[in-house]
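The other protein chains are all here in position, but one chain of the complex has been omitted.
Chains here go by letter, A, B and C, matching the order in which they are written, and residues are numbered from 1 within each.
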Amino acid sequence: MGKIGVWLVGARGSVATTAIAGAAALRAGLAETTGCVTELPDFAGADLPGLGELVFGGHDVVDTPLVKRAERLVAAGVLPPALSGAVAAELDAAEARLRPAPSDGGRAAIDQVIADLAEFGKGLDHVVVLNVASTEPPCPPHTAHASLAALEGHEDVLPASSLYAYAAFRAGCGFVDFTPSTGARLPALDELARTAGVPYAGRDGKTGETLLRSVLAPMFAQRGLDVLAWSGTNLLGGGDGATLADPGPAASKNASKQQVLQQNLGHPVDGEVHIDHVPALGDWKTAWDHVLFAGFLGTRMTLQLTWQGCDSALAAPLVLDLARLTGKACRDGVAGPVADFGFFFKDPVGAGPHDLASQYAALRAWAHR
Amino acid sequence: MGKIGVWLVGARGSVATTAIAGAAALRAGLAETTGCVTELPDFAGADLPGLGELVFGGHDVVDTPLVKRAERLVAAGVLPPALSGAVAAELDAAEARLRPAPSDGGRAAIDQVIADLAEFGKGLDHVVVLNVASTEPPCPPHTAHASLAALEGHEDVLPASSLYAYAAFRAGCGFVDFTPSTGARLPALDELARTAGVPYAGRDGKTGETLLRSVLAPMFAQRGLDVLAWSGTNLLGGGDGATLADPGPAASKNASKQQVLQQNLGHPVDGEVHIDHVPALGDWKTAWDHVLFAGFLGTRMTLQLTWQGCDSALAAPLVLDLARLTGKACRDGVAGPVADFGFFFKDPVGAGPHDLASQYAALRAWAHR
Amino acid sequence: MGKIGVWLVGARGSVATTAIAGAAALRAGLAETTGCVTELPDFAGADLPGLGELVFGGHDVVDTPLVKRAERLVAAGVLPPALSGAVAAELDAAEARLRPAPSDGGRAAIDQVIADLAEFGKGLDHVVVLNVASTEPPCPPHTAHASLAALEGHEDVLPASSLYAYAAFRAGCGFVDFTPSTGARLPALDELARTAGVPYAGRDGKTGETLLRSVLAPMFAQRGLDVLAWSGTNLLGGGDGATLADPGPAASKNASKQQVLQQNLGHPVDGEVHIDHVPALGDWKTAWDHVLFAGFLGTRMTLQLTWQGCDSALAAPLVLDLARLTGKACRDGVAGPVADFGFFFKDPVGAGPHDLASQYAALRAWAHR
Partner (left out) sequence: MGKIGVWLVGARGSVATTAIAGAAALRAGLAETTGCVTELPDFAGADLPGLGELVFGGHDVVDTPLVKRAERLVAAGVLPPALSGAVAAELDAAEARLRPAPSDGGRAAIDQVIADLAEFGKGLDHVVVLNVASTEPPCPPHTAHASLAALEGHEDVLPASSLYAYAAFRAGCGFVDFTPSTGARLPALDELARTAGVPYAGRDGKTGETLLRSVLAPMFAQRGLDVLAWSGTNLLGGGDGATLADPGPAASKNASKQQVLQQNLGHPVDGEVHIDHVPALGDWKTAWDHVLFAGFLGTRMTLQLTWQGCDSALAAPLVLDLARLTGKACRDGVAGPVADFGFFFKDPVGAGPHDLASQYAALRAWAHR
């Protein structure tokens, strides 16, 4: 079979750079597949595109070379010191396939993206567009979002993430939103994906606090324990922290975080979630959760969690997993939302289960269809 | 249908007292069913014995009246202040059905327990014996454990928990071990249960650290994250803390705690588990876990947990659940180990799954057979 | 010597009720002096008014009887079950000395408070007014705050806490603000205290996160470690939590919390402080702090803290300490702010030290003058 193109929106960011460098390291046998779900024994024989079949390209608004970005990630302790030299050639090859993000919005931007995707896709079997750019503020509703017909001629009401989804669908590509931005989550774009016969998935990769909530909330539910309040504080360095310190984007993210609790516990849960930007944390993040619950006869008890993780190292292997899985969806002719990828997301498309165990079972079953 | 007898070994302990008082409170509509798994909507229609069908009796080596024990649990914040008066009549009724634990071991003890169970069982449909006594040290192996034939005439090689299991089976009762003691876990006793046509389950109720491990270890496994070390410290007040400060019993408990990690992660995991007796904690316990794991490209990250719970409030509703479920198993004529009750235990009998989600699904399916 | 009157603003709140009930229990020998600083050996021989010399009265806007409030605190685990009956007579005696808080502001309120204090003070040596009412929003600046002369005729620009300070000073009473409200912290009121020859102290008792910060920040400073960010989340139940969930009062509190770091570290420190209202916590509070710091050659390290305390049990003994110490200040004829009481406060009056060790030394020296 041929190659799968992986077009990264935000291609020079920490997540994208780590994914490109990491894929190169894995292909060269310089690293183990830790963190890659599709490399687990459960996925053996699932006929997914191999890591060696992935070809990387993408858009970004900045122009720092990938090699430079990788050096910074080494200095920050995200990439191992030995790695950056070993994969420099692969980074340069990807560098040659990066294009500047469109500076305008609306129809002109769409056309440019379609053209870039068409050029990139030459000689490739399928292309998957993955959004790993900074989180956008929530998108105000507009009547043009309601259907493909209503949208025609009003493409300038789409936020950047949705412009990319639109262009991807028009160009016959799959689309995955790893951020909490709007992306393909508008009726008009859902219609377009179905019409164009291409798959999409998302949104908002779960790599920390919400991942934990998706296994712990079911535990409380299955034990009949009554969660009285679930509070959380997230300390984020780096770009994502800065974006989310802005109340707009934070609102998008918080909504999906609390939703996971409600879905798993069956009722709304008291408690706030804070996202603080702590620049000195760099690529690292810390999440503290405090769960107050009642047990038998109302006795109050607590659970506290502290998760200290490197965002890029948590997200990058999932980006590779999603590229491979969505590549298979493209090959199989799947059209529209893929609910079975809910394992990866805080706010999954479609009507799948909300607990991680069921999501894993669904993903595994999908891969082996 | 008739009544189910619930014979508690350690009937004056905190767990047993909380279970008896709580069942009375629930029957009287004075409390909600928080913490009771078999009261969840998932178990509606499963035709389990009702809380109102349970009749409590038991053995203990001490003779403090149940009403006195309940008052102490109120002072300790385990039982609500309003409760002890309201359920005094029910506690007195159970009091009348308690018997002194046999002071000797061997055949004499077995005969006394059989006689007490026979007396208790008059007019009841079935009797379930539940061990909630203090944890024993590990039992040294003996050739008489190997089969029922080998055991005959050598019953004095059985530790106390196994004497109870033996007597229960001979008396036609189900048996559940909520502690890490030996209980029914000897080939001779397994043979006896099958021969006698009675069910048994256990062992070692999971109500804190191991409960969390049974949902978090699968999460690491399903995300392909590499757990490098999982360390734990448990601070326990009360009687169980004192017992487990003794290296013998602690060894039994630690073995089942680390086993859960290995079963879920597929390989042995570095890290120690400490159990400290902190008398000032009273009925409360605190577990701190530290998980060091590697993600993509070997990046090191950590998860920390602190669980602060009241042991009796966590265990008592599960004792009621197990009484009802094992009561049903008796009614249904189930013989031998019930692997489908693994949801409740650190070290379950039989060959069931090790992750909590699968254990819950198995339990639910069993209840609705 | 004669008696010291202790007039509590917010006399039916949790802190005041615990202080009144606790003082009665200590006098009756029913409890130990845990948490009382002035009962430490370091304060022996300091000639402070004894606990037996304190007489309680106060204002409140609600009228729930103290005995009722004490019962609720028993149910919440704040007061020991045995206590409330034993001190009922003392609570009733205090009840008879409580007066409704003035419903209006301005001059009429001041006159009523002065009259109530005069009535209360009959037969007493001195009276100390202690504000333990709910936290107010920050007070907007006004030119009438600048001097006593400017204030005359404009008393309606004073927030409630300052009306009490004004009335206290006019009535010849000492004044202590245990809350972050404005209280006596206006130039006009400082002038009045000095003119009237009465002492005042405050503000904002430190009983958790800030207490810890006042010993840990000096540790980082003395070791030359570079604090990069100090973040905090406070979960509060009860009335104070509700008040502080309102951004106005929270702003007052946060300002004093971050100030302690800056004063001890010598520079502003990055990091936010959140105060969440979690009603299910009741009288309890939880503070989580995360400190990111650099050591030798810039290596990043962290300290995390979780403080779980009962607000009333932490504050009430300090209220008794402050009543006794301010009583002594009244007896000694101290006029104006008492900087040496900074040990008790987040935002102390005067120019004392900011680290707890020096504050303790200053307090001890003051007591033994």
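Basically, a residue touches a chain if its C-beta (ideal position, glycine included) is under 8 Å from a C-beta of that chain, and two chains touch if they have at least 3 such contacts.
Just so you know, these numbers come straight off a predicted model, no measurement behind them.
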Option touching the unshown chain, where B:T33, B:S147, B:Q263 or B:T306 are the choices: B:T306
Chain not shown: contacting residue from C:T18, C:S134, C:N254 or C:T326: C:T18
Contacting the left-out chain in the complete assembly, out of B:L228, B:A251 or B:A335: B:L228
Absent-chain interface as seen on subunit A, which is shown: 74-75, 77, 81, 306
Contact footprint on subunit B, counting only the chain that is left out: 228-229, 231, 233, 235, 270-272, 274, 276, 278-281, 286, 288, 290, 292, 300, 302, 304, 306, 308
On subunit C, residues whose C-beta touches the chain left out of the figure: 18, 22, 25, 31-37, 39-40, 77-80, 83, 211-212, 215-216, 218-219, 221-226, 294-299, 301-310, 313-314, 316-317, 343, 355-358, 360
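Keep in mind that, in the parts below, only the chains that are shown with their structure count from here on.
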Two chains sharing the most C-beta contacts: A-B
Whole-Å gap between the CA centroids of subunit A and subunit B: 42
Subunit A and subunit C, separation of their C-alpha mean positions in angstrom: 49
Residue list for subunit B, restricted to those that touch at least two other chains: 77, 306
